[in-house]
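With one protein chain held back, the other chains of the complex are shown just where they sit.
Presenting chain A:
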Amino acid sequence: MKALCWEGVNKLSVEQVPDPELRNDQDIIVRLVAGTTCGSDLHLIGGYIPAMRAGDVIGHEFVGEVVETGSAVRRHKVGDRVVVSSFVGCGRCWYCANDLWSLCDNTNTNPGVGQALFGYETAGIFGYSHAMGGLRGSHAEYVRVPFADYGAFTVPEGIDDTSALFVSDSVPTGWMGADLGGVKPGDVVAVWGCGAVGQMAARAAILLGAERVIAIDRIPERLEMTERYIGAETIDYTTTDVAAELRERTGGRGPDVCIEAVGMEAHSDGPMHLYDQAKQQLRLQTDRPTAVRHAIHACRKGGTVFILGVFAGAVDKFPLGAVINKGLTVRGSQMHGQRYIPMLLDRLAAGEISTAHLATHSVSLDDAPTAYDMFKHKTDGCVRAVIRPGL
């Protein structure tokens, strides 16, 4: 079958790879209908995520049709249209039982690598390096889905493929930031980043009752999209002092909850950006935490900062003093998709959340490398490119 493979730093190509096969009784095989580019893919494409191998299939956010089921699969049958959580959970370890699915004990087949990096390993994730399980990704004609009874969800009639696609990762990730960030009625919430995850975090904050939600970015079309489809206020950080603007809009207090939805390749317009970029390029730090710093400084005393962006290792100039002296709660997580996906499909069907606008481009698998280049450089108004192997 054809698949989009990582071939080295900033090198992608479409290659012929062996078809996936059922490896366990609880697996299913899914024929891809659609997958999408994700900002976190850019980190591994750029070589910032360790333990990639040339030839690795990337992609982790997808919707498709079940074409084969293992003997122990009970909740799915051939022909089902399913959206699949990007993280794989066994469903029965303590972490899964407590709805902390991205921490599953039994789905990272390379646990020692994650333990060396982080102390304890994460769950496995599709197409996201051998440190995070080494599973093949979803930018292919077919993909194997382990523990399918727990991670694959039948898409209800009435939800189209493109809308359902983003419930695989972007929507639950955003929802998790607002939920685990403790957003409650009356809060003022600031979200750094107006990509798909940031937009969904802003929408979740609104639906959880936030009084005001303010999203921050520099890309005009993303800011406009956030106001139009999400209903949040926006700030363009290239023309506005964000900290001053947030103080003014919050009566001098600062936001109650600050959600960072940018990740390790953050941009900014100050000298710290050049400093961070130089250190990252020289591998003197693995991640650029620009937006995290801003969120910590802007957050009100006693508030919460939730880090949704992907970070892989160590950062420099982390404002620990501000965390301690302002009494902040700082929290982060990879995505516990299985915890939220059924509820989010219901909200999508009810029209409370819209996602189709995120799909600014639609391409074939053959054109996926070009789509990633466009997505990386944010050209042609690209927010998300949807990759359709059937085109």
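One rule holds for everything that comes next: a contact is a pair of C-beta atoms (placed from the backbone, for glycine too) under 8 Å apart; a residue touches a chain by one contact, two chains touch by 3 or more; residues count from 1.
The rule is short, and it goes like this: contacts and distances are computed from a predicted model.
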Listed names "NADH-quinone oxidoreductase", "RsbT co-antagonist protein RsbR", "Cytochrome c-type biogenesis protein" or "Integral membrane protein", matching UniProt entry of the absent chain: "Integral membrane protein"
Which of A:H60, A:H76 or A:R136 contacts the chain that the document leaves out: A:R136
Omitted-chain contact residue, chosen from A:G47, A:P319 or A:G381: A:G47
Identified contact with the non-displayed chain, of A:D56, A:D80 or A:E260: A:D56
Given A:D41, A:E121 or A:D161, the one touching the chain that is not displayed: A:E121
Touching residue (missing chain; options A:V17, A:M225, A:C258 or A:V363): A:V17
Absent chain, residues of chain A that touch it: 5, 7-10, 15, 17-18, 20-21, 23-26, 47-56, 72, 88, 90-94, 97, 105-107, 109-113, 115-117, 119-121, 124, 130-131, 133-136, 144, 146-147, 281, 283, 286, 312-313
